[in-house]
Every structure is written in structure tokens, then in C-alpha cells.
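Accompanying notes for the structure given below.
All protein chains but one are shown in place.
Chain naming follows the written order as A, B, C and D, and within any one chain the residues start at number 1.
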Amino acid sequence: MSFLKRRYHSPGTSPGTYDTPQTREVGEPEVSIVDFSATGWSEEGGVPAMTAPRRFPSRWIRIVGHPNLTVLERLRDDLALDPLALEDIVNVGQRPKLSELDEHLFVTLSVPAVTDGQHFRQLSLYLADDTLVSIYDGDTAFFAPVVRRLEQSETLRERGAPYLFYALMDLAVDSLFPWLEVTGDRLEHLEATILEVPDPGIMADVHGIRRELLVFRRIAWATREVMGNVLRHFDADDSGRIHLYLQDTQDHIVTIIDIVEVLRDVSTTLVELNMSMLSHRMNDVIKVLTVIATVFIPPTFITGIYGMNFDRTAGPFSMPELGWPFAYLSVLGLMLLLILGMLVYFKRKRWF
Amino acid sequence: MSFLKRRYHSPGTSPGTYDTPQTREVGEPEVSIVDFSATGWSEEGGVPAMTAPRRFPSRWIRIVGHPNLTVLERLRDDLALDPLALEDIVNVGQRPKLSELDEHLFVTLSVPAVTDGQHFRQLSLYLADDTLVSIYDGDTAFFAPVVRRLEQSETLRERGAPYLFYALMDLAVDSLFPWLEVTGDRLEHLEATILEVPDPGIMADVHGIRRELLVFRRIAWATREVMGNVLRHFDADDSGRIHLYLQDTQDHIVTIIDIVEVLRDVSTTLVELNMSMLSHRMNDVIKVLTVIATVFIPPTFITGIYGMNFDRTAGPFSMPELGWPFAYLSVLGLMLLLILGMLVYFKRKRWF
Amino acid sequence: MSFLKRRYHSPGTSPGTYDTPQTREVGEPEVSIVDFSATGWSEEGGVPAMTAPRRFPSRWIRIVGHPNLTVLERLRDDLALDPLALEDIVNVGQRPKLSELDEHLFVTLSVPAVTDGQHFRQLSLYLADDTLVSIYDGDTAFFAPVVRRLEQSETLRERGAPYLFYALMDLAVDSLFPWLEVTGDRLEHLEATILEVPDPGIMADVHGIRRELLVFRRIAWATREVMGNVLRHFDADDSGRIHLYLQDTQDHIVTIIDIVEVLRDVSTTLVELNMSMLSHRMNDVIKVLTVIATVFIPPTFITGIYGMNFDRTAGPFSMPELGWPFAYLSVLGLMLLLILGMLVYFKRKRWF
Amino acid sequence: MSFLKRRYHSPGTSPGTYDTPQTREVGEPEVSIVDFSATGWSEEGGVPAMTAPRRFPSRWIRIVGHPNLTVLERLRDDLALDPLALEDIVNVGQRPKLSELDEHLFVTLSVPAVTDGQHFRQLSLYLADDTLVSIYDGDTAFFAPVVRRLEQSETLRERGAPYLFYALMDLAVDSLFPWLEVTGDRLEHLEATILEVPDPGIMADVHGIRRELLVFRRIAWATREVMGNVLRHFDADDSGRIHLYLQDTQDHIVTIIDIVEVLRDVSTTLVELNMSMLSHRMNDVIKVLTVIATVFIPPTFITGIYGMNFDRTAGPFSMPELGWPFAYLSVLGLMLLLILGMLVYFKRKRWF
Partner (left out) sequence: MSFLKRRYHSPGTSPGTYDTPQTREVGEPEVSIVDFSATGWSEEGGVPAMTAPRRFPSRWIRIVGHPNLTVLERLRDDLALDPLALEDIVNVGQRPKLSELDEHLFVTLSVPAVTDGQHFRQLSLYLADDTLVSIYDGDTAFFAPVVRRLEQSETLRERGAPYLFYALMDLAVDSLFPWLEVTGDRLEHLEATILEVPDPGIMADVHGIRRELLVFRRIAWATREVMGNVLRHFDADDSGRIHLYLQDTQDHIVTIIDIVEVLRDVSTTLVELNMSMLSHRMNDVIKVLTVIATVFIPPTFITGIYGMNFDRTAGPFSMPELGWPFAYLSVLGLMLLLILGMLVYFKRKRWF
């Protein structure tokens, strides 16, 4: 239940508090400033000055890793980013959300980590006119597909920072698909296991996946809400195709929510299936054992009868059969018949 | 869980990407261009030029099978179809959806395959003025009823492409009914089986149907949403009877959703019924076996008593009954009475 | 699951298709034309001409039974009824719905059959100015209360066809109450049975009622929707008291929905109650049987000890008790005490 | 399931029918006419004329018991009350509802009976300008707190009939609280019983409470709806503090709904808890019994071995141990060790 640990300041803290011990202690994040336009692009790394003169009209400030105090203060001073937004950047593990700060968009999203799908990383995007700031609390590989497209596609560069904003939103949303595929595979694998060897231990696995789905579902719904608000921000008439593309991304998140709901239903179904397979196996075992016991109890009673010590000399009706020459064989035969008869009867009734 | 496999581009792909390896490798789809009006109709097959001069004012471009790159490029170049729409055509297995592209309608629907009801095919419709493009990712038999009506009915031809659009929407929606009927029959059959011979294996069958219903339900709800938007597009005043007809189709999809919900409830009910029938059968078996064991335990105890080896010569109270002439018969009778008495008692109490 | 059988045309059929084989084969329905006003009323039966001159200003055309082709064509030709409405009349088993055709109201409702409450009949009402057409796919007895009121009440006749429309809506809605009462009685009866003699067979009965309630619930909700739209049609200001009366009918359908929801909850409760009563009974049986077995097992062990054949002559510690004069009685007494002690102990612990 | 018995007229009855046999047969209800103003108040009982000249400007007509035909006709003739409202007054057991009749308010509420909290009484309120009619189908004690306040509080009298209307609404809503408290106590008592002595009979009790909560919940939600409409009727600006007071009452009904939902959840929880406590107890019993049986079965087998009658004279390996002097004691000891060993082992494994 680590998802709810320490995700809040202690109550009563002043809003916009980002100067925390954690922030001061983190290492140097990787900062790149990419200027671009249809005609070309340039990248400068390790450059802290975010107001450096632009080589091309559009600018993408890309930060990878936990931002430290220096970076945060540059964001505040150079770009006039609101302290509340800075606080959101520092507190990773936020619910996806969107704030409109003086007509600028600030969006926080959760994306599954590239290397370890079970943890979520935070992607913060700040779009101010033709400048986009992206802070990703993880691995630099995350941005790779978009960086490649930026370097190769003139049309992408031509459309400027808002289109780049869309491209990163789309990247974040589509990053949810592989997580779902992996989870679907895990459920499928569990189902196969249940049908072969039901095992109470599987319950814990299924419950684990259900909990992950719960958390994922919250993220998906919140992302959908964010997407809806972003769509409203990019007015259909003014922003032209970007609106159309965002609608496409919106369709993806709706599809994701559909799949999450189906997977949740499937996981509930697996719990039931496991319970019923386990109880069925148990019943089978108990039935066979009970049949064995039952089949031997009546003949054991018969051996008990002829094990009684009544005095045969007491009279003609006192266990005379003990003296009959074929009595023993008859009794053995009788008991054998009894056992076989019961087995056949139980078998026919499909009791084992 | 194949329904969520590979239904997405890898994250970070540019929007409107339809030039994929899959698209390049598919065979030649079947393309027919049908021109029609009240006075007549003509059909040309294997004709790639979609801008060929019209013989009759209305045109229906009918594509059956996965469209390859040539066809997609013709659609883009001849009809100015948006790349995003082309991407949707290529990515079969989409959620039903509607896009309005410059006042033209683009609709994607899921229909059960004619030959194998458990899989869904994609039907894409593009209505631009008096031209309708339909791409169906399946068998040519699907269009048969509408083709026949087009050839025979003058009124249909007179109403042009928008009415044809309605006719295909209606065909797609009504194609969902047979799927439901088959699923209803399967549930009914399972119910009969459960009441006769409950079997844990049936659980897997019921769960399979539930999962299919889950997927079908998503499709039905999304189709309803699409229908609602199509209805809003065809304004009641301008489009006259087409609006009325679409409302009728809307009623059908509402009925379909009603039936899906009932079938889901029925399938849940079957799971419960199977569980309770199984547990009832199990209980019956266990009860009979336990009664048998119980009935023989007290008489076996009695045989144990008279099997003890106390020395009768030790005194008058040391098992004197062993020497009584009718003791053996009495004990046998007593044990018989005990067994019968218990059986009658248990029977009366309805314990077996 | 007959409720979803054959309720649809084959996909691709033209809209407004009512000239089906079924329609051609049905017998003659009963048609009456009733003209009425405050001053009097007249009825003509077996009269096909629906445009016959009116004796009184308001007209009620009452059709009982499946309408055949002749009647349908008269409705189309004399009253200009839309083919879509005719299709709805022919396809009984529709979801309750309302269409507004050129300012005229066309309503389709489901009512439980008078003679057999488990099946539903279709009542179609068409209100055009001061003419009301009612088609009821069942027994003539259904209309009896309204016919009686029409003949007796001057105020009813004075208010014309719209009021008659309300009266029939109200009749249809109130016809749902007896169905609910019967279903409530059946559930109550089942509950009594469960508390007396739980029986797995009852599960099937309860599930049957649940399925009926599911279908009924769909009808009730759809009827509520229809009522809402009818209320909107009869504007409060213009139609005066009719609006007020319709609101009263609306209250009834809300009450009906309330009761349906309660009954559904009750039926779910019965499933649980039955399960728990059955499992309780089973447990009781098993406990008693297990107690019997358990009580006899230790004394049987004791008899086993004294049934061992150790040679008493082997030494002083080789079963010397077999030769003690009161050993047998003591052992018998010991075993009796053991049995009674265990019974008392188990009884005190309330184990049986 | 008496709550749905006979709460409807037979279908087809004319609206506003209140002249029923039941109405004609009821005894004389208690009618008081109270005139009041800031300066004083007067009460006249047994006075049927509701239009008697007023001694003070505000009038409260208080009717306790089932109104008979005479009273109903006076209401209709003297106050011009609508027949539909009269029908609602006669049909007790209505769903709480509000009608606005020519700007006058007519409200029907359900209140738990003072003396027997499990049944509900109907309170109808009719507010026309400065006249309030209240019909309560129960005990005169219900009105006591408001009567006392009317007699003592000058401010109450000064605010006239609308404030009295509020006071009675508030009384009706607050009367729901004690019912909830009693139900909460019953659930708490059941929970204590379950934790001490689980008993399948408790299921029926819990189910009974759940059904009562279902009915109560419907009443609470309908009351909330009524309150919302009353609030809309008393416009915030015109009616000043009455609006404020009604909002307070609205808060109470929201709190009541909250508590009902919690109690429903608690009752569901109790069903589960009872099931699990019962099954746990059952398991405990079965485990102890099975342990007893199991512990004696291996030693009984040993006694069986030495009870066999092999001829010791047949050879040196034919049961020679029967002749060993300490064999009997050793076997007894062995069996004792076996029994104790198994008991210790099972105890350690916490099997009983």
C-alpha cells in the first residue's frame, strides 16, 4: 500500500512549499534546452539559463530526473512558474491534473516507468506561448520517440510548442497501453494456472493485480478528465488540427478505460473461478476418501459379528455357523460382493 | 484476451500513420464503384479511379477486405480523406466512433462476422455529400441485403447516398441481433445442463460467455453513442424521414442494450445456480455416505463388546451372556433393529 | 429466454416493413368505431371504413387482436398513419416507446395479459386531434373498465379523445400493479417455504422470478420514459387537468418502479437465505452424524483392547484383568460413562 | 411484504376517486380548527365548518384519523381542495410527494407511528395562503410538540401558516431519527449476538431489518425530493427565514439518508459476519470431532492386530509376542504414546 505513503506535507504547511529537505538533497537533474523551427533545431545540455536567447522561435526545456532547488528556482525566476506548480513538480505521485495559470497550461500526468511497469513516474508539462517545459521523473529513454520525430520531421517542428505538447500528451497516454497488455497477459497466465492446478496462493496474486488495476483505473479516469479540460482549452476553431489530434488521444484514453474495466471484471471472475475450482478439487478428494471408508465399514461390521465369543456349546442357536465347513469362504465371498457392489453402485451414481 | 492485443501503435508514433508493414503486405481488396439514381444504377469492379465521371448522380464506393496502400492513397488523394480517418480504417478492432471532418461524417462500427459470430469485423462509413464510401473488413456477403434492395427499390436509389448511409448503419446495428440470439441459446443450453448434471467445467463456459458479453456490451454502448451523434448530425427538419429512420435504428440499439443487460444478469445467475447445484449434489453424496457409516458404527461397537476375551470362569458377572443359548440370536436381532431404527429415523428426518 | 426470440426482422430489411407473411395469415381482428360527445355515444362493430362520417365529434377506433393487412392498410390510407408506426404495431413485444408523428402522438406500451399475468401484450395508441386509435394485441376484456366509464360518465365523453388517451395510458400503467402483487405473493410463499423446508429446487424458482422481474423492470423504466415524454407533449397550460391526471399516472409508474426494486432486492435476499438455510441444515445433519460416530469410537477402542489375544499365562502383567470377577461389568460401566460423558459435553457445547 | 398490498385502485378507476366503501365506513376523525396570531389563539373542536369566521388571521385545520366522507366533502367544498389531493389523502401508504395546485402546496409525507415505529403513518399538509390543513392518519400525540410551541411562542404564531407548515415538515422529518436509532440499536444487538452465539435464525432477523431499511430508504429519498421542491417553492428572497429553516430541515433529511446508507452497509456486513462465524463454529466442531476419531483409529488398528486368531503353535513367527510376559503392557503403552503423540502434534499445528 505504498501508493499512499508520504504523499502529503504535514498538515498546516504553507501552500507552494517546494523547498523541502528532499529537494535540497537530490542530485543534478539532466536539463536540455532545444530550440526548433521548420528550418532546423539546436540542443544545449547542462545549461541552466532558461532565458538564453533563442536560436529558433520554439523552445522545449526538457528536464529528466528529480529537479533540485537550483532548477526549481530557475523555473520560478526565468519562466515565472507559480510556486503551487513547483510544489506539484516536487511532490511526485500526484493524481493527474491540469491547472490553467494565467492562460498557460500546467499538466501533471502519471506514466508507467519504462523499465519497471509496476511503478508510475510523473510527467509535468508547462506550456507558455511557444515554450514547453517537460519534467519527467524517470529515465531519459522515455522521450526518445518524440526526440527522434522532432529531429526528423519538419512538419512537427513547424507546428511549434503546442504540437509538441500534444505529442508528449499522446506519448504519455499511449505509454499506458503496454502496461495493460502485460497485465492482461498476467491474468491470462493465472487463468491457465487455475484451470490446471487451482491453488489458494493464486488468490494473493489475483488480489495484487486487482489492487494495481484499482490504482491504474484512478489514473486513467483522472487522465481522461485532464484530456477533456485540455480539449476545452484548445478551442476547435483556433487550434485547428491540434484539436483533432487531441480528440484522437482522447479516444485512446477512452479505449484504455474500457480495457481496464474489462480486466477488472476478468480479475473478479478469476477469484470466483479459483474458489470454485479449489472447492471442486477438495470435494473430489473428500468424496473418494469417504467412499473408501464407507465401502469398508459394513464388511468390518460382519467380521465383528464372527469375532464375538459366544459359547457355541450353549445351544444350537449360539453361533452354529462357526462350525460349518464352508462358512468362512461364504463370509469372505459375501464381504467381497458387498464391497464390489457398493463400489459399482457409487460409481454408477457418479459419486467418485 | 486477444481483444486487447496489438491494437495500438507503439507509443510516440506520429498521428495519422497508416503506412505500416501490415498495410503494405495485404492482398488486393475488392473495390466496386456503384453509381445510382431513381432511374437506374451501374457497377464497376476492380476500378481504382474514385473520381471517374459519374453515370448517375449518387455514388457508393464499396471496399471489402483490408485496404492496401494503393487503395488508401486513392482515398486520400481522390476524396481528400483525412489521414486520421485512414489510420482508423487500417487499425481494425477500434471502438465504434464518429468523427465529423469538415461537415462530412466518418463512422467506424463493429459488426459480428457473418460466418463466425464470435469475432467482430470493422465497418467504416464515410459520407461526403452524395458519395458514400464503405470499407468492410470481412466478407462480401455482408452487403448482400442492401445491394439487393438498391437494385430493386427505386425509392431507395432516389434518396441518394445519405439514405444508403442510413441503410448500412441499420444493417450494422441489426447484425448484432443474431449474435444475441445465439448467445441467449447458449446460456439456455448451459442452464439446462446445470439443472441436469452440474459440472465445475461449466463455470469456464459461463465465464467465457460473460467475457464475450462484456466486450459486446462495450461495443453496443459505443454504437449507441455514435447513433446519438449521427442523429444530432441529421437535423430533424432538414433531413426529414432519414431522421425518423435513424430514430428507429436508435430504438433497436437501445433494445439490444436492454437484452445485453438481461443476458449479463442471466449469466451471473447461472454461476450462482451452478455453484448451488454442485454444492447440493456434493452434500447429498456426503450425507448418504455419512449415514451409511453412522448406521454401522454402534452395532460394530456391540460386536466389539462380545469379542472381548474376559474369562467367563472368573465369576458369575464375567460375560455370563456368552453362555446363554439365545444370546447370539438376540444380539443379532438387537443389532438389526438398531440399524433399521436409525435408518428409519434418518429417513424421517429427511437426512438422506 | 423466449423474450428475445424473433423480435427483429432479418438485418437489412427495409424500414416500415409490415407486409409480412405473419400479417397476411392472422385472422380478422375485432374493430369497433365509437363516436362520442357529452350528449351521447354510438358504437359500430365490424366496420372497416375509418373515415365514416362521425355521429359525435370525438372518435375512438378500438382494435382488439393482431391487425391483419386489410386493417393496417385502412389505418395507412384513412388515417395516414406512418409505415414505421404500422411496423411497430405488427412487431409485438416492442420496448414501450413514443413517437411524435407530425404533432400526433404514437405510443406503444406493454401490459400484462389479463388471463395470464406472465406474458405481456402490446397496446398501441395513436392520438390525432380528436381521434384515438387503440390496438391491443390481446383480450377484449382489457378495455372493459374504460368502456363502462365512457358509457356512464358524461364528463369523460365531454373531454374528448385526449382524455380517453389519458384514461387508456392510466389503465395500462395500473395493469402493472396486479402483476407486482402476484409476484410479491409468490416471493412471500417462497420465503415461507425456505424457512420451513429449504430445498435447492427453490433456487430455480427464485431465479425464474428474478428473470421476470428483470424484464418487467425494463418495461417499467421504458414506460416511465414514455410517460415523461407524454407529459412534455401535453403542455401544462394548454391541456389543463389532463396534465394533472397524467402526473398522477406518472406517480403510479414511479411507485411501480420503487416496488420492482424492492422485490428485486427481496429476491436476491431469498437466494442468500436459501443458501444459508440449506447449508445450515446440512451442517446440522453432518454434526449429528459426526457426533454419533465420535461417541462410539473411543469405547470401540476399549473393546478392541480386551479383544486382544495375549496369553494370560505368559506372566502376571499379561492381561490379568480378564480374570478379575467384576472386570467385565466395570469395563461395560466405563464405556457407558464415556459415551454419556461425551454426549453431555457435546450437548453443553451445543454441538448438536 | 404487506407494503405493496392493496395500495392501488383497481385498474381503470376514474382519477380523483375518493368516495370508496372504506371512506364511507371509517369513524369520525378528530377535527380542530385553530386560529392564531401574535396576540393570541383559539381552538374549536368537533366543528365541521371550515369557513367559520376567523378569530385570528391565521388558521390551522388539524385532522387526526382517517377522514370520512363528510370531512372530505367539506375540504372539497369549503377549501376547494382538488379531488386528486383528496384521493391521495384517502389512499394512505403513498410515496411522499408534492403537488402544486394553483400556487397552493399539497404535500404527502410518511412518518413512523409514534407508538409502533415499524409502521408508517401518512401526514398530508395543504397550505393555501394563511390557512394550513394537516391530516394525520394516526395518533393525536404526534402534533403535541408543535401544539405546545404554538400555545407558548408568540414568534411562531406571528409568522403565520407558512411557518407552521415548516414546523410540521420539520417535525415529520425529525420523526425519522428515532426510527433510525431504534434500528441501529437492533443491528448492534444482533451483532453482539452473532459474535457470541452465531445462529442461522439471525439471518431472518437481519433480512427483516434490511427489508425495513429498503422501504425506509425509499421514503427518505422521496422525502428529500419533496423537500427540494418545497425549497424551490419558498423563494429565498421572498420568504426570508422560512427558506433558511427549510434548508436546515433539508440538511436533516440528508443526514438521515447518510445514516440509512451506513445502516444498510452494516446490515450487509452482519450477514457476512454471521455466515463466517457460523461456518467457523461448524468448522471448529467438525475439526474437534475429526481429531477425536482420527486419534483412535490407529490404536484401534493395533488392537485389531492382536485380536487376530493366528495359531501360535503353527511356528515361531506366528504371533509369538502374545506369549511374551510384558507384551500387553508394552502394547498398551505404545497405544497411549500414539494417542498422546497425535494429540500433541495436532495441537501444535493448531488443528483444534
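Throughout what follows, a residue touches a chain if its C-beta (ideal position, glycine included) is under 8 Å from a C-beta of that chain, and two chains touch if they have at least 3 such contacts.
What you see is a predicted model; the values in this text were computed from it and never measured.
From the set A:T70, A:T193 or A:T303, the residue in touch with the chain omitted from the display is A:T303, counting the whole complex. Among the residues D:V31, D:A161 or D:V266, only D:V266 touches the chain that is left out of the figure.
From the set D:A49, D:A80 or D:M308, the residue in touch with the chain omitted from the display is D:M308, counting the whole complex. Across the entire complex, the residue among A:T13, A:T39 or A:T155 in touch with the chain not shown is A:T13. Mapped onto subunit A, contacts with the missing chain fall at residues 1, 3-5, 7-15, 82, 84, 94-95, 97, 99, 200, 203-204, 207, 210-211, 214-215, 218, 271, 275, 278-279, 282, 285-286, 289-290, 292-293, 296-297, 299-300, 303-304, 306-309, 312, 319, 322-329, 331-332, 335.
What subunit D contributes to its contact with the hidden chain is residues 144-146, 149, 153, 156, 167, 170-171, 174-175, 177-178, 180-181, 184-185, 187-188, 195, 244-245, 247-248, 251-252, 254-255, 258-259, 261-263, 265-266, 269, 272-273, 276-277, 279-280, 283, 286-287, 290-291, 293-294, 297-298, 300-301, 304-305, 307-311, 314-319, 349, 351.
In the analysis below, only the chains that are shown with their structure count from here on.
With contact taken as defined at the outset, there is no chain that touches subunit A as well as subunit B.
To overlay subunit C on subunit D by their CA atoms, one rotates by 70 degrees, a value rounded to a multiple of 5.
With centres defined as mean CA coordinates, subunit D is found 42 Å away from subunit B. In subunit A, the residues touching two or more other chains are 307. Taken pairwise by the contact criterion, the protein chains link up end to end in a single open path, with no chain closing the loop.
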